[in-house]
Structures are given as structure tokens and as C-alpha cells.
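A single protein chain has been omitted; all remaining protein chains appear in their positions.
Every chain is named by a letter (A and B) in the order it is written, and numbering of its residues begins at 1.
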Amino acid sequence: MATKRRTTILVVLGLAAAILVAIWKPTVLIYGVQQAGLYAAIAIPMGLVLGIVHIVNLAHGEFMMIAAYATYFACRATGMDPLIAVLPAAAVTAAFGWVVYKLTIRRALKAPELNQLILTFGLGIMFSQLVNLFFTSQTRKISLDYVSASVTIGETSFGVWQFVFVAVAAAMAYGLKLFLTRTTLGKAALAVGQNPKGAAIVGIDVDRTYGIVFAIAAALVGGMGALFLTRSAIFPAVGSPFTMKSFSLVAMAGIGNIPGILGSAILLGIAESLLRAFRATRGWADIVFFVLIIAVILGRTLKWRKS
Amino acid sequence: MTKLKTEHLTRAFLGLVAVNDVSFSMDEGEILGIIGPNGAGKTTFINLVSGIIMPSSGRVEYKGRDVTYMPAHERARLGIARTYQLIHPLENLSLIENVMVGSIFARRHGLKTARAKAAGLCESLGLSGLDRDTSRLTILEIKKMEIARALANEPEVLFLDEVMAGLNADETRELIAQVQTIARERKLAVGVVEHVMGVIKELTHRVIVLEAGELIAEGPYEQVSKNPRVIEAYLGGAA
Partner (left out) sequence: MNRNLLRALAFAAGALAVSLPAFAGAYPLQVARNVIMYMALALTWDMLLRSGQISFGIAGLFGLGAYATALGVLRAGMGDWLSLAFAPVFAGAAALLIGFLILRLRAMYFSIVTLALAEIFRIVIHNLHDFTGGPEGVVLDGVMLGGSAAALYWLTLGGLAVALGASWWFEKSKFHFALTAIRNNETAARSSGVDIFRWLLATFVITSAIQGLLGGIYVQSYGFATPDSVFDANFTLLPLAIALLGGIHSTIGPVFGAILLGLSSEWLKLRLPYGHLVVYGVIIVVVILFMPQGLYGLARKGLRRAEGRAE
């Protein structure tokens, strides 16, 4: 109930902001939504892991970074388009995620929550520094023609390629919803997320479910890594800002509320895009996320204390 | 003299009333049993009077002073102490250091005074080997340490939440005698939650019975245990 109400509020606020901005500065809205798609598509897998395995994966962005690097070298070697590599990248990252789960996360599940936080923090550093070690901190980019495709409507002209992220984010949210409500595995995962002990009693293999969910999340963020490569240059630290941003979105939507991630992403994407549109405020765009995450967390504890 | 009393004390969690309109009082030197079936609200009641949670309505009075919404640490300083059902000895602290905590914070003694006082408390409870790590204590010793920790607050009101659970008959007898001595010597008002009725019978002067958060009976154990409502509450809980 509470999450549903929050989703509605987020959607209404997002729409209202969107309409206002659309009238005033259409490109701000367009780029804001595109950016929101990117944020949401990266945040949704983190929301999945947090909702079911109950782990804040501070190495989340690094999974995407590693997938992007793997894709980059595969594409350089074969001349393949990163778009074709999305599915293979997802498969490889899924396997990688599963191994990481088995070797590390699983061993820390029973440890205090803070140990898990520090563990994934350490994993993130390990991953980014390993990439740094092998491939240096040099930025790498694949130039693609179709990325710069643009459309002109009236006096406004804008790039369209990044709408792909919006489509992917929406597909992810819808696909996960179907997966969690329609498939046996998904239902089991949901049950484990709500009550691991109860799920174990009715015969669900909790550890296996955690592993699979972790692998699915890795696959999604891995596919995003390949897709990310079409748009941006990559370097070892490219993933880490997305970890914080993803967590902000997940926390704002409320744990376990995947559609809400889309709503909060749109709100944030537009807010950032708005600040970026003016020279005087451009540098402040990055602060939006951090102020927001603090506001959300403080607001929630206030509410806790009241009830 | 009345040390502690509540008036219409009520606490609801999300619509579920855990403690409902409970009025009671405790006198100096009195050992009061708090009994009732599982989930009757006994621990919630202790949490309310010790300030760990706040009531939805009603009033708590300590020595005539309104303490209904006073934070737990301030009540501890005023003289309300308690033990916990699930005991967590402080890791990395020795037996005596565990006991010192109440003395340091509730009474604001310096470390030296606190150590001396804690040593005295431990001795009066028959605890020795005071510098031992708590992982090496027996169950009886841990229970005694828990009581000593509460007594280090130098309280006038003390709640013991299932301190006898897990002890054998001899150990229980020993601890009952000690609690009685402590209550008498320190003129404490003691509230005791126990599931073993033999303990309640032997230890307490008076009992109150809670069922589904409500106080349903009150009086000496012999009298209350014959009360049909009480019998039904226990049987109903068991069925």
C-alpha cells in the first residue's frame, strides 16, 4: 500500500515536472528523460538484489564497468558492434556474478550487515583497481555513427539514440515484474526476499535462489555495460558513480519497489538536466543525487520515529 | 511506600494492542510476579515502564513523579533497572567491566569507584574470577552478572525478565534466595517475569496476571492461581 502510494506520488510529480519543463525548454526534458533511462536501467538490477538478497552491492557499478571493458576488447578484436555484444556480455557477467556470489557474498550473508557493506565496498575497489592494473587508467571509446543520429522538430534538434536506455529500463521493469509474478523461479525469489526462513521451510533452496538473483542482476547490469559503451568512453572508475546513484534511486523508491525506480529516475534525470542547461548551475548538477539521498534517508527515519 | 505505579497504561503496535489499560503499583520491599501466557504483553509492559518504548496513552509514575515519556537512560539514573530475556554480555569486556557499566553511567561514578562497587556487588552475589572473559562464564554466572549489572544502577525498582530460565533446580533455589536477600537488604521493589510457577510461588509476595495485554487478576499467588479467569487464560493459551 505504502509503496503504491509512493509510486503514484513519484509518477505524478515526475509528470508535472515534465510538462512544465517541456513547455519551457524541450531539450532539457528530452535529455533528462534519456538520462533517467540510463540511471533507471542501471539501478533496477541493484534494486532487485537489495529487495531479494538484502545486500547493498557497493560493487554494482563495477560489474557494469567490467562488462563494458570485456565488450570493448571483444569488439576491438572482432570488429563487432557493441549492440550485438549485449546478450553475450550479459551471459558472461551473469557467470561472473554467480562466481562472485559463491566465493564472497554467500560467506558474508550471516555476518553483520556492516561486514557485507564493507565486503562489497572492497570488491568494488578490487575490480576497478584490477582493471586499472591491466589496462591502465586510459579512457577507451568505440565510435559509432548511429549514436549521433538526431531529429529536428520545429526549432529543436536533439539526439535520439539514448532513448534506447529508456526502452531498456521500461523493458527491464516490466520483464522483472512478469518474472517475479509469473514464473516459478520468480515467485520463489519473491518468497525468499520476503521471508528467507519461511521460504526455506517450504522447501525453497534459499542459497541457490540468492545466487540466481545475483546472477540475473549481474546479467542485466552487464548487458547495460555493453550498451553503455555505445554512448560513453570507459575507464576503470567509470562505474563507481553509478553505484551511489543507483542506491539513491532504490532508496527513494523504497526497497522492493522496482517501478518506483523509474519514477524517481525521471525526477532526478530532469532535475540534473535542468541544472546542466545553464552555465551558472552546470557544476551543481552532480549534487542533486547526494542531497536527495540524504533527504530521503532522514525523512524516512523521521517517519519511523513518529510511528 | 509506593515506588512505581502505572495508570491506564496502553501501547498499540499497528492496531494491535500489546498492553491495554494496565494500572498497577509496586511498593518498597515488595516482590511482584508478572505472569500470563506467551504473548500476553509482559515484556512489552516492562519495556514501557523502563522507557525502552513509549506508551500510546496512560501514565507511569516513579516515586510520585511523572516519568511517562522520560527516555530510558534517564529512568535508569532515577532508579529503575532491569534485566533482559536475551542476554548479551558485552564482548571484549571482562565480567567486572560488564557490571561496571551501570555504575559508570547511571550513577556517574569514576572508573575506580565503579570498579570497587562492582567488585562488592559481584562478591555479594557469589561471583568470583572477576577479570574473566564473559565467554568463559557458566549460565548461572551469566545470570548473576546480569543481575549485578542491573544492581550497579543502584536502583530502587528492579525488573527481572526470566532470569531463572535455563537454570537447574539447585541453581534456581540459590538464585531465588539471593534475589530475596537483595530485595530485603536494599529495600527494592522487584518485578519478576517467570514462566515456572514454582518460582513465582516461592519468590513473590503478590502477582499480577496479564492476558492479551490486559490485567485480569491481582493478588497473592495462592489466591490468583485459583481464579477461574486465570485458569482459563492459561488453558486457552495452551489449547
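Note that contacts are C-beta pairs under 8 Å (C-beta built on N, C-alpha and C of every residue); 3 or more make two chains touch, one makes a residue touch a chain.
No experiment lies behind these values; they were computed from the predicted model shown.
> Going by the contact rule already stated, which one of B:T6, B:N153 or B:S225 would touch the omitted chain in the full complex?
Answering carefully, the residue with contact to the hidden chain is B:N153.
> Can you say which of A:T78, A:S137 or A:T156 touches the chain missing from this structure?
A:S137
> In the full complex, which of B:L111, B:I139, B:A177 or B:L235 touches the chain missing from this view?
Here the residue in touch with the unshown chain is B:L111.
> Using the document's contact rule, name the residues of chain B that touch the chain not shown here.
Touching the chain left out of view, chain B contributes residues 50-52, 71-73, 76-77, 81-82, 84, 88, 90-93, 97, 100-102, 104-107, 111, 133, 149-150, 152-153.
> Pick out the residues on chain A that sit against the missing chain.
Residues touching the hidden chain, for chain A, are 56, 104, 107-108, 111, 113-115, 117-119, 121-134, 136-137, 236, 244, 247-248, 251, 283-284, 286-287, 289-291, 293-294, 297-298, 301, 305.
Note that in this section only the chains that are shown with their structure count from here on.
> Could you give the separation in Å between the centres of chain A and chain B, each centre being the mean of its C-alpha atoms?
That gives a centre separation of 50 Å.
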